[in-house]
Every structure is written in structure tokens, then in C-alpha cells.
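Below you'll find the structure I mean.
Note that one protein chain is taken out, while the other chains of the complex remain in position.
Here is chain A:
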Amino acid sequence: MKPEQIHAKRPKSLLKWIIVFLLVAGTAYTLYRHYIHGIAWWPDTRQELWDVEARVEFDATGGPVHVKLALPASQPGFILQSEHTASPGYGLGFDEGRQRYADWTLRNGQGSQLLYYRAQFRVDPQRRIPQLGEPPEIRPVVWSTPLKTAAAQLLASAYQVSSDPFSFARALAQRLQNPDNQNARLLLSELSPVEAMLRLLNQADFHAREVHGLRLEDGRRRQPVQSLVQVFSGNEWRLFDPSSSQPSATTSGSDAKVPLLLWEQLGGPVLEVVGGKNSSVTFSMLKTSEPATASSNTRMASDALLSLSIHSLPIAEQSVFKTLLLLPLGALIVVALRVLVGLKTSGTFMPVLIALAFLQMSILTGLITFLLVVGAGLLLRQTLANLNLLLVARVSAVIVCVVGLVSLFSVLSFHLDIESGLKMTFFPMIILAWTIERMSILWEEEGPHEVLVQGFGSLMTATLAWAAMDLSVMRYWMFNFLGLQLIVLALILMLGSYTGYRLSELRRFAPLRNND
């Protein structure tokens, strides 16, 4: 009569088999990746690869089209390993002069066009490639009177703390980046940072020129190309970015925090389009690390499993997956904390989304801004409560308030020179609004104590999930060994059938322990 006996026994053993299958398949694929594809167990920093993808977009005007894109070459710090283009229907030629170009041509172009160029660089910490290109002439420099003393003072102070052209250039770049340096502010009121630095270097008799390059930051999409300064010293050169707001990022090669890649070295345009309008070129970049033996050719092998894998996608899509593939880890931590510890959170998976936002900023700014936004949101929500609105309208109103708050905090932190405040927009606004709504209902019904308990639980879970997802080893493993995803799934299934006590229950049921 009742269906209860029917599904009493079977699921348990079925579940066991599914878990065993997932574990075996996950381990097998992980071993396969290691032994057959040659992916190292540990991220090997000495064999870092950068995949950089240029995406050219424009609207063809209906006639012949000629697209000329400057291409990068091997350079100190980076060795060009392979390059590909994707340009269906176009004729393609390479122009290998002092500056390399790709020439795409088409007889008759119509509508919006999309061209891709993709290059893979190996990071070469030894900088084995000798210099390329001759140092440019030194131009005579004439300063207008008000700038003259400022320039002289800048040069003198940079000269004091340097010993060679590169350290001199670094000192100059640091001064130009420093918002409190009066002399630098004066120069920059009339000149661009790159132009100012070039003039200063030329005045001090150093060879330098303006070039175009990229700041290499892992997982960035749709980045523009930037003006940089190339400084020569005898047979060598390095790149400097006087306009960067991150002062440590001034040299090329792997010793800098944010490496700079030289893309175009004549100071000319990076992209020229004839027969099209609204043209633009943007760059995506992705850092992977592989052993030197696994060259790009083996990765592109016609292996059925591999060509179906994420690693065969365009870089822009791959970098989305780099974050996406971390999510199961966050989910695992939520399940573990719920089932094994019994931590109370507000909204089951809200902490994972918060943790994802933390990944984009630093954990400390993340926690502080979260508390600020939710705290201020609770106060605003209190006012809304008095208006006696329907739930959907109330939550929508809270969303508007949260967006307003985040904008306000961003503007404030910008003017207070707290750069990480600008990253607040990474917070999932809708989730924040729901959190505020739920917290304030909780406050009304159960009192502030319960709000603190759940708020603490949520932040605790978010922080732990962040800590796991932020480990560079974890990122490497989850992205390069997709078999681990199956193992994580198996662990989640195991936790889902765990019937033991939660840690919090050991405390809760403590009175039952001692009597008799």
C-alpha cells in the first residue's frame, strides 16, 4: 500500500557503485593526463606558458578589405613557441621585416568581421634571446620653461639612486607613477607618461623609444594594447610602463610581478584596416604551465579525448573555465561544512558566490566591503520595511540600493586612493540583495543573535571556499586534471550519504552524554 518499502534498500548499493565508478574513472583520467599527455603533477614555474589571443573586430564597408596587424616576436624573457590564425575566407600573408605583420586580404567584405591571431610564448627566465632591433637615435630635448626645473630635479633624484640605464629607467618610472611627486605631476600635466619618460631618458643620453605591449595578467579578457617605453643598454633592452598604477610592474621578463610583453616595436599602429570601420583589437591571455616535453604539437594531437577537452577551446573561453572549474571545489566545501560541521549559513550556496568575488579582490578588502555593503543594506532595508511593500518589490528595491551603495563605495574608495574598492563590482548584486533581505527578516523574527550566527557561518564558509580555490596548486590541478572533477563529485555523493553526527550536534546533545 505504501511505497516506502520499495526504495528502501536499492539506492544505497547503486550509490556505492556510482561512487566507485566516479573514483575509478577520475583516477584513470588523471593518470592518463599525467603519463600519456605528460602533464606534470606539480605546477612547474620554470615552464610557464602564456597563450595570448588577439581579436580583431571591424565592420567591412563592402569593398576590398586589407587588415594589417602587428605581430610579436621572440624577445628576452619570452620565446615564441607557436602561432595560429583564424580568418575564414581571408587570404593571409606574413610580412617579416624589422616588425612582423600579418596581412589579411579579402576581395569583397560585408558586415561585421572577426579575425583571430593566437600565439604561445614560453617564459624564459634566462632571457637567452639577444637584443633585436637597433637602438634608436637620441632626439634633442627642448623643455618649456616651467617644465625645465621639474625635469632637472626628477633626473637628479633618479640618477642618485641608480647605477645603470635600467635601474635609472625604473627609478624614473616609479617617480612618474607616484601621485605625490610634484615634479612628476607638473610634467604629466602637459605630456603623456610615455612621452615624458622618453624625453627624460633622451635628455640623460639614454636610447629609448615608444613601443606597444601588453601587461600579462592571467585570465584577463578584452585587454587593450598599451604604450610602453623600451630602454636600451648596450646589447639589451627592457620595457617600462610609466603609466601603470602598480609600481612594481616595470620590467619585462618573469622577475616582475606583472610581466610586460612587447607586441609592436616601431611605435606605429598595431592595427590598420582598409575597407572597414569601427575597427578594434583586444587581447585575451591565459597562463598555463606544462613540462617542456609537452610541446604545443602534442597538445593539438588528433586525440579524440583531447580534441573534445576544454584545452582545445579559444583562450577567452578557456579562461572562463579556469574559474568555472573551481566551483565544484567550493560546492564540496559547502557540503562538508554543512554535513560534517553543521555550520549555519544564510542561503546554501551564497558563500561560494561570495568566495568567487573574493578571488577577484584580496580577501581582506573582500571581507570589509562585504560587511560594509550588507551592514548599510540592512539599515536601508529597515526603512523599506516600514513602507509595507510586497516581497518582490522590496527585494527589487534592495537591489537598487545595493547597486547604489556599491557605486558610492567605489567612488569614495577611488577618491581615498583605495584601489581595491573599485573591484567591489565583482560582488553578485542580486545575491547580496537577497542576503540582506533574508538577514533582516531573520533579525526581526529571531533576533540579532541568529543574524550574527548565520552571518559568521556564511563568511566562514566563504573564506574557507576562497582559501581552497585561491591555492595556486588547486587551480593548476582542477584545470589541468579534469579527472579530479569526477573525484570531487564522488566526494560530494559520499558526504550526501553520511549519516553520522555533525560536529555542532556533539555539543548540542552533550546533556544526553553524561546522564546515567
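Simple rule for what comes next: a contact is a pair of C-beta atoms (placed from the backbone, for glycine too) under 8 Å apart; a residue touches a chain by one contact, two chains touch by 3 or more; residues count from 1.
By definition in this document, contacts and distances are computed from a predicted model.
*Asks:* Quick one: find the hidden chain's UniProt protein name among "Alpha-L-glutamate ligase-like protein", "sn-glycerol 3-phosphate transport system ATP-binding protein", "ABC transporter permease" or "Dihydroorotate dehydrogenase".
*Replies:* "Alpha-L-glutamate ligase-like protein"
*Asks:* Determine which one of A:I18, A:V320 or A:V339 touches the chain that has been left out.
*Replies:* Residue touching the chain left out of view: A:V339.
*Asks:* Would you indicate which residue among A:E137, A:D205 or A:E445 is in contact with the undisplayed chain?
*Replies:* A:E445
*Asks:* Can you say which of A:D164, A:E317 or A:E505 touches the chain missing from this structure?
*Replies:* Candidates A:D164, A:E317 or A:E505; residue touching the omitted chain: A:E505.
*Asks:* Which chain A residues touch the hidden chain?
*Replies:* Against the missing chain, chain A presents residues 2-5, 7-8, 339, 342, 388, 390-392, 445-446, 497-503, 505-506, 508-513, 515.
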